[in-house]
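Let me begin by handing over the structure; questions about it come next.
What you see is the complex with one protein chain gone and the rest in place.
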Amino acid sequence: MSNNSSHNIDRDRLVDLYRTMRRIRAFEETAEAASLSGQIGGAVHLSIGQEAIAAGVCANLRLSDQITTTHRGHGHCIAKGTDPGAMMLELFGKEGGTCGGKGGSMHIADFEVGMLGANGVVAAGIPIAVGAAHGAKLLGEDRVVVCFFGDGAINRGPFMEGLNWAAIFKLPVLFVCEQNGFASTTHSDAVTAGAGANARAESMGIEAFEIDGNDVAAVDGLVGDLVPRIRAGGGPLFLSARTYRLKGHTSVDPALYRDQDHAADQWRHDPLKRAGEELRRLGLSDDELSAIDSAAEGEMRRVSETADAADHPDLAHAYDDIQDIGAPVWEAGS
Amino acid sequence: MSNNSSHNIDRDRLVDLYRTMRRIRAFEETAEAASLSGQIGGAVHLSIGQEAIAAGVCANLRLSDQITTTHRGHGHCIAKGTDPGAMMLELFGKEGGTCGGKGGSMHIADFEVGMLGANGVVAAGIPIAVGAAHGAKLLGEDRVVVCFFGDGAINRGPFMEGLNWAAIFKLPVLFVCEQNGFASTTHSDAVTAGAGANARAESMGIEAFEIDGNDVAAVDGLVGDLVPRIRAGGGPLFLSARTYRLKGHTSVDPALYRDQDHAADQWRHDPLKRAGEELRRLGLSDDELSAIDSAAEGEMRRVSETADAADHPDLAHAYDDIQDIGAPVWEAGS
Amino acid sequence: MSVLSYQEAGCQAVAEEMRRDGRVWALGEDLGRGGVFGQYKGLLEEFGPERIADTPISEATIMGASVGAALAGTRPVVEMRFADFALCAMDEMVNQAAKARFMFGGQARVPLVIRQPSGMWRSSAAQHSQSLEAWYTHIPGLVVAAPYTPADNKGMLKSAIRCDDPVIYIEHKDNWALEGEVPDEDDYLVPLGAARLAREGKDLTLVTWSKMVGVAAQAAELAAAQGIGIEIIDLRTLWPWDQDMVFASLEKTKRLLVVHEAVQVGGFGAEIAATVAEHMAHELIAPIRRLGAPRAPISYAKPLEDLLRITPEKILSTVVSQIGT
Partner (left out) sequence: MSVLSYQEAGCQAVAEEMRRDGRVWALGEDLGRGGVFGQYKGLLEEFGPERIADTPISEATIMGASVGAALAGTRPVVEMRFADFALCAMDEMVNQAAKARFMFGGQARVPLVIRQPSGMWRSSAAQHSQSLEAWYTHIPGLVVAAPYTPADNKGMLKSAIRCDDPVIYIEHKDNWALEGEVPDEDDYLVPLGAARLAREGKDLTLVTWSKMVGVAAQAAELAAAQGIGIEIIDLRTLWPWDQDMVFASLEKTKRLLVVHEAVQVGGFGAEIAATVAEHMAHELIAPIRRLGAPRAPISYAKPLEDLLRITPEKILSTVVSQIGT
């Protein structure tokens, strides 16, 4: 099923979605700069260009709903409500990070807002999301779990196993495939047989939808229809969102393997640009828009400065949270 | 695509197919008896009721074509040309077995006839078959590889990964899913979402066929059409063959979890019975049929007696064929 | 006390914990019919198909979904059917289950019991006979248990279910029918991490676990007939292992033999031997010895399979050689 028509959306809601997207964009740009300057040590996978999916999906979730995400998950975290300050501290590997500096960008988690973890292993979050939904069902909780993953993940076995599992146990999961065209340096199409993700979902009896993932209003509208169906006990649904990875695989990847003209042209479809235009059509002034933009940029600049100035994690906690029995004991000076 | 009409088949060919099926049946019954008597130590998974698939598929293969199979693979081996004598020796764990007694029923292999191995791990033979086809393509050999697996295997990740792989590399593989209704004690339907194996194959862009797997002439006819297409470089094809596991999961499983009336009734569709009736219609006399039957039964009786009388493997070869460097050294008396 | 088989004791443990805590559930292939080895017999009838869940043949997702379900607040008992098939779920076990608590900075716990029927049984060949417990001892975040007696299978399985970290729980396939006295109490817990002194002896400390405890006991009988006293420590938990009990025993016997069914090279015996060599070498009066399987895949044919087994006789001759030196 395909749903590409732009959705009727009221201005305030679109402003909120735009703000979320802008905050994600500003976070990513700040992280990119900090990565290039060496302030961030680990790999950073930017979701620049894909913000509309995170914003549009998560706008339809409750705090008690849960998500899992991937190596490219900053946007999903922010959209679900994770504090960017704690996230940036985590990327800097500092005290106060979401995971106390133990996880970094690929392992951000924030259980308070239902963010069950990013993942460094492609597709590994899929069975975990399915299991979280399984748990919710067993416990009689009416939460929905959203599972974000990329178009490269659909060629790993756990993707298919997870879909089958969600379907036979009729679990409250929304699968969201972010089709950004690439799996690292590989064109996803070149290694993906058949008609793609939706065909695979449908072969499992899971109803699947496709959408322009750079149209935040459309994503919001469609997901707004899907989530209540799932919450009502209808079982899993599947959403493919077409988008484009506007940057390289990581912050340091110049992505020369892409057709450079084509890649440059994709900025025309930048979801922020599109939402901004729509907002202007809906009567938002340039000033109002820039105010949102600079608030977001200011927020993330402060977040980054705070992270830069923050302390490293206390070594005394290095071995906390490994396991209750049998963990190493930290000794000062070791 | 569905193909259930009985195929026009000439009598001689059907006689050959019937003989193959009868030899498989006799082998399985002999193995069952030897298992129950304790002559065979390991688990034995009987293919009684499923012989038509093995016979009908393999009748269309060349010696240089290859197959992989599962824990329930005796029939495929015999149909591909493996010597039942060596197979029975293997089941008895004796010298002269296909694998020198090192493998047993679940690891029979016979590379001389293109039998690349049974497998004790569900679905594990699928990527191996796909890889063998990949190898053939790289080496410029025009062989076809047939991959047999059960309806329980389609819920494992490597199934889906293997299909995707075969499709994108356009490999010469025929996937054959034996839908016998069960995965061990579990009804396959209960744990399989969606429309089943063919839908999954089609979602990968692989053309898929369905057939009455107890109609040996139909299997033969359809596979006779498919194999040349694959050999001509058309890429993988998929075949689902409906059948029924007339016995328990293993030789010692009474299968009480089945509806007993339904199970008993399935003997009406016994592929041997059906082929026998067809042969009689084509003019074969009862005597001619019984001659085939008793030849097969005699052959397998002798095979079993020989296996019973045979020597155990020589301990001096216990550590052969582990690896060229770093293998243990056998010492007499150790 | 009742006389129960190892399998029944495990069943009882799961049933009691499921009664006690509604968040506990079990999942795996064929559980509704009692599981391959009957270790879930009768549980479907009491707890229904939601809590005794039949799964597809999807080991990666059996494990991965269990991680998710644990993160979501349930306490899954995960059945891997054969330890060999756990290899199909290794990313989920090692990269996810074991690390989630730590990577997420302690925000979440992963209370899981991962049951892995292990070891050589009878003519099961190279893909149905492995003992891979050593692997898990090498992975931070995992507890590794391998009980031998029926009583321990009750008390340790209950402790494992109550443990808030993932526990690799190894049950030897040859143990299912083993009978023994098992306490009836539903609060009978055997702590993880504590070894059991299975037999006292003055001449040599034999450290072992799982089925080999029984084989070692036979060897000890043979040795006793020759006047040699073997002290047997049933390690029970491999990580964390009970160094105190082993070291204390060695203070007395001054000789160490570690016995396990797994391949000797890279087996957990190496860890014990190395640890003792590091800390007690000067106190020992005989070379440390390990007895494990040759580094060979497990054969199907009976005599070839038997060649890989540790027997009481092999243990005895090793002990004699150690005492002799």
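Which chain is which? They are A, B and C, in the order written, and residues in each are numbered from 1.
Going forward, a residue touches a chain if its C-beta (ideal position, glycine included) is under 8 Å from a C-beta of that chain, and two chains touch if they have at least 3 such contacts.
Just so it is clear, the structure is predicted and the values come from calculations on it, not from any experiment.
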>> For the chain that was dropped from the view, give me its touching partners among the shown chains.
In response: A, B, C
>> I'm checking contacts with the chain that's been left out. Which of C:Gln127, C:Asn175, C:Thr237 or C:Thr253 qualifies?
In response: C:Gln127
> Pick from C:Ala194, C:Val265 or C:Val320: which residue touches the chain that isn't shown?
Replying inline: C:Val265
> Given the contact definition stated above, which residue among C:Arg19, C:Arg122 or C:His138 touches the chain not shown here?
Replying inline: C:His138
>> Given that one chain is not shown, which residue among B:Leu17, B:Ala31, B:Ala129 or B:Leu239 touches it?
In response: B:Ala129
>> Suppose we count only contacts with the excluded chain; which residues of chain C make the list?
In response: 84-85, 87-88, 90-91, 94-95, 98-99, 102-103, 125-127, 132, 134-135, 137-141, 239, 262-263, 265-271, 273-279, 281-282, 284, 287-290, 295-297
>> For review purposes, identify every residue of chain B that touches the missing chain, sorted by number.
In response: 66, 68, 97-103, 107, 109-112, 116-117, 119-121, 124, 126-136, 138-139, 157-158, 161-162, 164-165, 168-169, 320-327
>> Take the complete complex as the reference. Which residues in chain A touch the chain that isn't displayed?
In response: 40-43, 90, 93-94, 97, 99-104, 106-107, 119-123, 152-153, 155-157, 183-186, 190-192, 257, 312-313, 315, 318-319, 322, 326-328, 334
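FYI, only the chains that are shown with their structure count from here on.
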> In terms of CA centroid distance, which chain is the most far removed from chain A?
Replying inline: B
> Per-chain C-alpha centres versus the global one: which chain is nearest?
Replying inline: C
>> For chain B versus chain C, what separation do you get between their C-alpha means, in angstrom?
In response: 36
> What is the distance in Å between the mean C-alpha positions of chain A and chain B?
Replying inline: 45
>> So the centre of each chain is just the mean of its C-alpha atoms; given that, what is the distance between chain A and chain C in Å?
In response: 40
> Which residue numbers or ranges of chain B touch two or more of the other chains?
Replying inline: 155-157, 190-192
> Taking each residue of chain C in turn, which ones touch at least two of the other chains?
Replying inline: 55-56, 58, 60-61
